[in-house]
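I have placed the structure first, in the form of structure tokens, so that the comments after it can refer back to it.
Other chains of the complex are left out, but the ones given are in their true place.
Order of writing sets the labels: A and B. Residues in every chain begin at 1.
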Amino acid sequence: MKKIEAIVRLSRFDKVRDALAEIGVKFFTLQDVKGFGLQKGTKMVYRGSVYDSDYIARLQLDILCSDEKADEVVDVIMKAGRTGEVGDGKITVLDAVHCVRIRTGETGPEAV
Amino acid sequence: MEQAALEATFTANNVWMLVSTVLVFIMHLGFSTLEAGFVQKKNVVNILFKNAMIIAIGLITYWICGFNLMYPGGDFAGGFFGFAGFGLDMPEGAAGLIEYADAGYTYWTDFIFQGMFAATCATIVSGAVAERIKLEPFLVFATLFVAISYPITGMWKWGGGWLDAMGFYDFAGSTLVHAAGGAAALAAVLVLGPRRGKYTDSGIKPIPGHSMPLAAIGVFLLWFGWFGFNGGSVLSADPGAVSLVFVTTSLAAAAGAIGAFFVSWMLFKSHDLSMVLNGILGGLVGITAGADQMLPGSSILIGLIAGAIIPFSVVMFDKLKVDDPVGATSVHLVCGIWGTLAVGIFGAMAGVGQIVTQLIGALAVCAFSFAFSFGLMYALKATMGIRVSEEEEIKGLDIGEHDMEAYPEATGDQIAFN
């Protein structure tokens, strides 16, 4: 079992979701995250001061899948999420030692 | 006074009464935002929906029967009940205009000003039963309450009924509007029960409202509207009377804030905004019965006491497990009764006899209003059911009753740039 965490642009989210659906990933978990760093955010103006926003807004998708499927999922996200501009995001793959579906108690690949 | 000048005065009077009508109208927005601010995010659409419907229902039912129940004219017997028929019909010519109220206002002005009042009374209940009552039975309740109960008790005094004959005084409705609404709210809450999770074995678990700015907007708008509520109750633009009412009303509201400020500091060692806001309302409700009878000093005292009552009253109702998310019972019922009694304690009418009369009046109106509401709620409970399911209460009434959210969020719009 793998847990894949993908950080993508808001504007690419629709594409990524649809691409995932095509390869049979029909459910994932989503959260709003902020990319925080030293490089530039977005130009902002407030009461006469021009400044950069501290952070950039990104979406994080958490996807559980079987070990075999992981590469395909990463691939698909990479293709659908890419614009080529700085800031396209990252995909991290973690090992999940265990996974349970609360409703049924199924574990492992059947649970996702 | 010769005719042309009389007509000019009539015009000025009527302008004031219409301005007052507009001000009382906007109290509905005040109630809406106050109540919306004091409920959880998941029940905001529901409370706004109820408030929008109540003003509609209030006006339409007042046209159907309310006005003629409340002001039946000389036709009623015994002073307890009378009805002048359905719908409205302006008396012809001067009888509906300059002669209608001694050049104070027209027939139509009378109707619309009183109609706005009526609707406020029903609104008081809506906040107290928030976050757990089903929409349809609530609307039925509001319709019958504003169509029948409010005009009947209102008639007892303002329609020239038995309380009026007895010498009971209630200038702008501490009892007839506020305590009546508050008693109905209390009855409704008792039948309905508290919100899930409020009173637990380990004590009271507060359920904070979701937006203090909305609540504060509500209180300021209510104060704003109160200038019309009390100022319009002079029933003319009489300069001395209306301006005195402005002074007493404002000072009582200000003193209410100060009273609540100090008492809540004493009791909770904290500066609780919700208490100060309720304190302002308490001061306003308190002065309403005698706004034209007091000098500034007395009005400050009345407001100060009303504001000081609020924190005690809120805590008391919570101890009694009367769950009222917006404090309607404390503000409208308790301070309404206080204000009614204050007419016998301070000001031009002070006197032991008057205190007794005031007490009788307040109790009679509250008793009727409570009984009517209790019975009606009980009947609704037995028939339609009045409480949403536990699951819906958790999900929120916005999704449960309206399939909507108050603050829909697009994916990722919390931070809108990319």
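Criterion: a contact is a pair of C-beta atoms (placed from the backbone, for glycine too) under 8 Å apart; a residue touches a chain by one contact, two chains touch by 3 or more.
All values derive from a computational prediction rather than experimental measurement.
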item: Chain-type multiplicity across the complete file; value: A x3, B x3
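Keep this in mind: only the chains that are shown with their structure count from here on.
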item: Between chain B and chain A, distance of the C-alpha-averaged centres to the nearest whole Å; value: 52
